[in-house]
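Here the complex is missing one protein chain, while the rest keep their positions.
For chain A:
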């Protein structure tokens, strides 16, 4: 039941943001012409088309994020129940973290984290 205020809050914020956007639409003057609609490239015309090679590092960072995000989801219940699961539970998680750390060291040495 405690999710109801959050849902209400979501709806209210949606409405509020819609109002803010639509007010500027209502009162601002919007005359558009081709010069104004052209892409901004520091005052010059675009030199070539917008197709450019995508850097693999963005993928690497996002994959790393997914992996360590999952790690955190495993850590939450462990952290909450640490008083009940005793040393065995503690060491189980340490082993899990160790395996993840090995993966992290692998990435580090492979240079997946270098941003040069």
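As a working rule, contacts are C-beta pairs under 8 Å (C-beta built on N, C-alpha and C of every residue); 3 or more make two chains touch, one makes a residue touch a chain; residues count from 1.
Keep in mind that, in the parts below, contacts and distances are computed from a predicted model.
Q: Quick one: the chain not pictured, UniProt calls it what, "NADH dehydrogenase subunit 2", "Proteasome subunit beta", "Exosome complex component RRP41-like" or "CENPW protein"?
A: Missing chain, per its UniProt entry: "NADH dehydrogenase subunit 2".
Q: Just to verify: which one of A:14, A:82 or A:105 makes contact with the chain not shown?
A: Considering the complete complex, A:105 is the one touching the chain left out.
Q: Check each of A:25, A:58 or A:88 against the chain that is not shown and name the one that touches it.
A: For the chain that is not drawn, the touching residue is A:88.
Q: Which residue numbers on chain A touch the omitted chain?
A: 88, 99, 102, 105-106, 109-110
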